[in-house]
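Removed from the display is one protein chain of the complex; every other protein chain stays in position.
Chain lettering (A and B) follows the sequence in which the chains are written, and residue indices restart at 1 in each chain.
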Amino acid sequence: MSKPRLATIWLDGCSGCHMSLLDMDERLLDITERVDIVYGALVDIKEFPEDVDVTLVEGAISSEDDLRKIYEVRRNTRILVSLGDCAVTSNVPGMRNQIGPAAILERAYLENVTINPQLPGPMVPRLLAMSRPVHAVVKVDVFVPGCPPSADLIHSVLDDLISGRVPVTAGVTCFG
Amino acid sequence: MSVLTLTIEGRDVAGQTGHTILQVARENGIPIPTLCHLQGLSDVGACRLCVVEVEGQRKLFPACVTTIDEGMKVTVNSERLAAHRRRIVELLFTERNHICSVCIADRNCELQDLAVAVGLTHFELPLLSPQAVVDATHERFGIDHNRCVLCTRCVRVCDEIEGAHTWDVMGRGTEARLITDLGIPWGDSNTCTSCGKCVQVCPTGALFEKGRSVAEARHRRPYLPYLVAHEGRTR
Partner (left out) sequence: MTEAGTPTPARRRRQDPLIPAGPVRASAHVCMAAGCLSMQADTVFDSLCERVTARGLTDVAVKRVGCLGLCAAGPLVAVPETGRLFDRVAAGDDAALDGVVDGLAGGEGGRPIATDPFFSHQVKVVLEHCGQIDPERVEDYVAVGGYESLTKAVTTMTPAEVLGEVTRSGIRGRGGAGYPTGLKWTTVAKTDSPHGKYVVCNGDEGDPGAFMDRSVLESSPQQVLEGMAIAGYAVGANHGYVYVRAEYPLAVKRLTTAIRQAEHAGLLGPRIADTSFGFDVEIRIGAGAFVCGEETALIASIEGGRGTPRPRPPYPAASGLWGKPTLINNVETLASIPTIIGRGAEWYSAIGSGKSLGTKVFALAGSVVNTGLIEVPLGLTLREIVFEIGGGLPGGGKFKAVQTGGPSGGCMPESLLDMAVDYESLAQAGSIMGSGGMIVMDDGTCMVDVAKFFMDFCREESCGKCIPCRVGTTQMYGLLDRITRGLASRDELAELESLAGMVRDTSLCGLGQGSPNPVVSTLRYFRDEYMAHIDDHLCPAGVCKMEPREAALAAGEVAP
């Protein structure tokens, strides 16, 4: 039997969830034994592969680039996991939803900049009107809330998924 | 005052005439989630989290304001009630801007606790992301309307216990907002005695004391249990 194929992806988040993943310490070794890590911040692969069993998604969907990536992830993933509050609720990236992308860009790149203020050019992916949670855009199978979710929780979710169990996150973790 | 017997969650319990389902349940260690209720203040029956089923009735009853009857059979946990409660908590989260990771009440918040208690893992409904402001004009305290759940505990503690009635609610629907006096900045209020009771009763991070860190923002409510004069009152 081949090992389950695991991917992780980091969209509009702070990388804290990936840090928490690394916080599993020696348990990481056990996990890497049991899966093939086929994509993510931990491995150097440029294209999102086909036929992935589990993808952990960190971050909200905030830009056209996030949107393109999440569609690709969904097409190629059996079990999609929203990892952390940004993926689950849009959290901090969603704070701009109150005022809209134009105002936030202006504030960040013009008003609060002293040297060479300018708006980002076409090289930077365009922001969507709203920063949304992942499940607002594609179907999500497992939700792991927390900012960030604890290493213990991530471990138990991965352990469940690798062993073919359905992880239960309701009521076991702090929400938000 | 006579004693009535009833069952809650299949358990035979007893309570006094005029006592609420919530009171009797709590005396007997049967948990019912609540938000707008706070012991020592009058009840408004507004959050609807405490709704329970009563045998033979199609309607649901808010336990905090429903008095017990002889022979009543109360169900606190059912699939329908669990779904409704999850929804209520979800609605609260989607209504304003709850960004727990940057909130003064993070890990010390009744709304967060409720989310866990009702088993919320995500929101099906979109966030409304309203524009809400922070009023930091008061010397010692502040209110962040992004976190307010309109439970009106602050309104009631200020009116019923401090006797100042600085707080009230203005506007309708999701436009409703807490106001100080007739809608002036808190710092300009001349009814506020700066007692800080509102800050202590606030279930969320809406009312806060300036200069405190997240770890220090614990609620102290020592004055509440002694002031039960308003208990059982509804408004």
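Just so it is clear, a contact is a pair of C-beta atoms (placed from the backbone, for glycine too) under 8 Å apart; a residue touches a chain by one contact, two chains touch by 3 or more.
All of these numbers come straight from a predicted model, not from anything done at the bench.
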{"item": "Candidate in contact with the missing chain, chosen from B:92, B:115 or B:161", "value": "B:92"}
{"item": "Options A:38, A:67, A:80 or A:161, residue touching the unrepresented chain", "value": "A:67"}
{"item": "Touch list for chain A against the chain that is not drawn", "value": "61, 64, 67, 71, 128-130, 132, 136-139"}
{"item": "Chain B, residues in touch with the chain not shown (by the definition above)", "value": "44-48, 51, 60, 62, 65, 80, 83-84, 87-88, 91-92, 94-95, 124-126, 128, 149-150, 168-169, 171-176, 234-235"}
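The definition used in the following text is that only the chains that are shown with their structure count from here on.
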{"item": "Contacting residues of chain B [partner chain A, same complex]", "value": "93, 97-103, 106-107, 109, 112, 115-117, 119-123, 126-127, 129-132"}
{"item": "Touching residues on chain A, where the partner in the complex is chain B", "value": "82, 85, 88-92, 94-95, 97-99, 130, 132-133, 135-136, 140, 143, 145, 147, 169-171, 173-176"}
